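One structure, pasted below without further comment.
In this view, the complex is presented without one of its protein chains, the others remaining in place.
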Amino acid sequence: MGFWDRFLKIDRRWVFLVVWIAVVIPLLKPLGLPTHITPPVKKLYDYIDRMEGEDKAVFLSFDFDPSTMPELLPMGVAIIRHCFAKKIPIIVYGGLYPQFVGMAKMAIDMAKTDFPDIVYGKDYVFLGYVPGLSLVILSIGESIQGTFGNDYFGNRLDTLPLTMHVDNYEKIGIVVDLSGSSIPASWVAYAYQRYGCRIGCGTTAVSAAQYYPYLQTGQFVGMLGGLKGAAEYEELLERNGIPTGRRTATIGMDAQSVVHLLIILLIILGNIGYFYVRRRERRA
Amino acid sequence: MRRTFPLVIAFTMGLLMMIQYFIPHPISQKFYKIMVQQWLIIISIFFYVFAWRSFGLYHINKIKRRKEGWWASVVAFVGVFFMLLAGFGDRIPGGIGHFIYKYFNFDDLYNYMFAPLQATMFSLLAFFIASAAFRAFKARTMEATLLLVTATIVMLGRVPLGASMWKGLPKVVEWILMYPNMAAQRGIMIGVGLGMIATSMKIILGIERSYLGGE
Amino acid sequence: MHISTNPWVWIAAILTLAIYSFLYKDNPFYKFAEHLFMGLSIGYGAVVLWYNSIIPRLWNPLAHGTSPSRFYLLIPIAIGLLSFGIFSKKYSWLIKYPLAFSVGAYAGFSIPVTFEASIFEQISGTILTKQMMATPWLAISNLIMFVGVITTITYFYFSKHHKGLLGKSARTGIVFLMLAFGASFGYTVMARISLLIGRMQFLLHDWLGIIK
Partner (left out) sequence: MILFILFSTITVKAFDTPNDGGGSITIKAYNVPETVKKALVYRKTEGDTTYTLAGVMSILSYRYVDADSTIKNGKPYYYRVDFYFPDTVISVVSDSPGIAYAQWYDKSKTSSLIFLIVFSTLVLVFIQLAKKDPEGLYIRKIPALDAIDEAVGRSTELGKPTFFVHGLLGITDAGTLAALTILRRVAKKVAEYDTPILVTNFDPIVMTASQETVKQAYTEAGRPDAYNEKNIIYLTYEQFGYTAGVDGLMVREKPGAIFLQGYFFAESLILAETGHSVGAIQIAGTTAKEQLPFFVAACDYVLIGEEMLAASSYIGREPVMLGSVKGADWGKAFLMGIIGIGVVLGTVGAILQSAGNGALMNVFEKILAFF
């Protein structure tokens, strides 16, 4: 039995081991592969960037749970960092379902370490869960104070300077929804179509395709698709001198690139082996 | 009563639910709401009893007969017990409830046992996708070649390296996804859609009865 | 290195490793995790069913409700109870009533919905519009789409022999199917790797603290 015969019949556990190594090594030692910025990401970044100095707030909604966390959490962290650095007021919302709120809390904790001068209540506010699903989106159009009453920590919203000033979509420059489900479409249907508030979206790589039409029609200002979108946002922060902390998405992208190339390599080698063996068998 | 009447029920319900779709009047909407949000869900609750019964019998049988690996069935029951304890036990007034809330917190159980198991099982896909691609993507026939070549191009186009090899690659990938891929997806969806409608019609008309079990 | 001191994180990490051990071969650790997982999910489902379905849909309206229409809820309860007939040999046929009720209702419900979602949407997306022919390139692309849709549908043509024109068309349909399968396969790889990265970050960061 020649090399190729053995290679073709290789125990699949070797393949698993190689995949595992290909993921772990870039995580331990980031490769720093280049990141290309695509228009949907740039548009969202620029839109938020232009809000600097205006008296409107960013409303960031975390509508995902641990299953899509690897892709969506870095987006949330990057956007919060962007707002903190430019002193753009930001309202972080723990999402339409109760299990989402932990994600938002994690993102705030990860982002705020690099910004010691940020003041809770003035620069950002954290809203927790209230029941009602899409009714919440509508209700924010009337009054945030009326909808939530208190923030996540139990402070009355009419005592916090930010929410005293920002009470509905009139003072919200953009709603950014992070979700791998159909929830961004609800924000478009209720907040944008009904109240004219602009919407941005961060979604998983798999869902990105279904949201491209929203981008074309302008219903989304911009969109971050999957780990790649998050990595691009981190790259934009870096280029503009905003501290990015540990660039989780960029590092993840390294691992992803390596595994992609590994799979491609496996397919190519598999086919070389296949043709070699077949040719030899035909001769024989 | 045994054979015909269930078919009459299926026919009536099917027809009503179908017609309801074309009537925006509140009466029709209310009918829809009551059916979909209340009745059908309430009926389905009862079938959970079968699920629990079957789960219980399967594992009790293993434990009773001391079948190989019966200890694992005990573990399964422990899992059920933990979740029930955490989910309901914290309502017990007084110290016990407090103890359960502190040490068997439902959220902790969910976040540190249930969710990691779920996510890890899901992530096995990354390994299997590689082994499946290696094994199956061989240019044996024209069809197989097409499959592996498109898969390779799309994979390459999704990483930054692909774009730096050739600037046009992401555009090509987008085109493949938008046109030939979409075309086949649409074809499949139309086929499945028609097949499903035909099946539904056969159910309403009482031709398809496999769901009722044996005659 | 900052190894986690949170016992819960340790539990999560051990369970994660137990599942991964399956990749090597079946072993008692995997078997433990597998059975624990099934047990937990059965318990979790029961708790969720209780708080999200039974309490709000049955208990609250019946025990605390005031509207007279709440007694209508007794009808689905009665229908549901019929399914317990299966526990006796004599009355096992009673289960056909709840089955016929649910399956019939869903069948009727799904007919128009399937028309709208998987047939109309797809057809109106395939018929060319002015915008779809704005440039020659777009026009060609959309014509390819048209050919793809038609030939794929002919592959699913069952009542005629696949020869002659139909045979050629069906074979072209297979070409499109294979292209699409390849594309979706390649497209999904990314998301699956993200999941693995997420788990690895948990192990290396949250648990072992090797990476910052």
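Going in written order, the chains are labelled A, B and C, and every chain counts its residues from 1.
Assume a contact is a pair of C-beta atoms (placed from the backbone, for glycine too) under 8 Å apart; a residue touches a chain by one contact, two chains touch by 3 or more.
Everything numeric in this text was worked out from a predicted model, so none of it was measured.
Colleague: Using the touch definition given at the top, which of the shown chains does the missing chain touch?
Modeller: Looking at the complete complex, the unshown chain comes into contact with A, B, C.
Colleague: Who touches the missing chain here, C:His64, C:Lys90 or C:His161?
Modeller: C:His161
Colleague: Which residue, C:Ile3, C:Ile55, C:Leu74 or C:Leu128, contacts the hidden chain when the whole complex is considered?
Modeller: The one listed residue touching the chain not shown is C:Leu128.
Colleague: Which residue numbers on chain C touch the omitted chain?
Modeller: Those residues of chain C that touch the unshown chain are 19, 22, 25-26, 30-31, 33-34, 37-38, 40-42, 44-45, 86, 95, 99, 102-103, 106-107, 110-112, 115-116, 119-120, 123-124, 126-130, 132-133, 143, 146, 149-150, 153-154, 156-162, 177, 180-182, 184-185, 188.
Colleague: Go through chain A and note every residue touching the omitted chain.
Modeller: That gives, for chain A, the contact residues 12, 141, 169, 193-196.
Colleague: I need the residue numbers on chain B that touch the omitted chain, in ascending order.
Modeller: Residue positions of chain B that touch the missing chain: 21-26, 28-29, 44, 47-51, 54-55, 57-58, 61, 69, 117-118, 121-122, 124-125, 128-129, 131-133, 135-137, 147, 185, 188-192, 194-203, 207-208, 210-214.
One rule holds in what follows: only the chains that are shown with their structure count from here on.
Colleague: Counting only C-beta pairs in contact, which pair of chains has the most of them?
Modeller: B-C
Colleague: If you average the CA coordinates per chain, which chain's centre is most distant from that of chain C?
Modeller: Result for max centroid distance from chain C is chain A.
Colleague: What is the distance, in whole Å, between the centres of chain A and chain B, each centre taken as the mean of its C-alpha atoms?
Modeller: Centre-to-centre distance between chain A and chain B: 25 Å.
Colleague: Can you give the whole-Å distance between the Cα centres of chain B and chain C?
Modeller: Here chain B and chain C have centroids separated by 4 Å.
Colleague: Counting only residues that touch at least two other chains, what does the list for chain A look like?
Modeller: Residue numbers touching two or more other chains: 16, 19, 23, 67, 205, 209, 228, 256, 259-260, 263.
Colleague: Hey, what residues on chain B touch two or more of the other chains?
Modeller: 111, 118-119, 122, 126-127, 129, 133, 148, 151-152, 155, 158, 177 - these are the residues of chain B that touch more than one other chain.
Colleague: Flag every residue of chain C that touches chain B in the complex, lowest number first.
Modeller: Within the complex, chain C touches chain B at residues 8-9, 11-13, 15-16, 19-20, 22-23, 31-47, 49-51, 53-54, 57-58, 72-73, 75-77, 79-81, 83-84, 86, 93, 96-115, 117-119, 122-123, 125-126, 141-142, 144-153, 155-156, 173-190, 192-193, 195-196, 198-199, 202.
Colleague: Any idea which chain A residues touch chain C in the complex?
Modeller: 13, 16, 19, 23-24, 27-28, 67, 69-71, 204-206, 209, 226-228, 246, 248, 252, 255-256, 259-260, 263
Colleague: Going by the contact rule at the top, pick out the chain A residues touching chain B in the complex.
Modeller: Answer in residue numbers: 12, 15-16, 18-20, 23, 33-36, 66-67, 102, 205, 209, 228, 253, 256-257, 259-264, 266-268, 270-271, 274-275.
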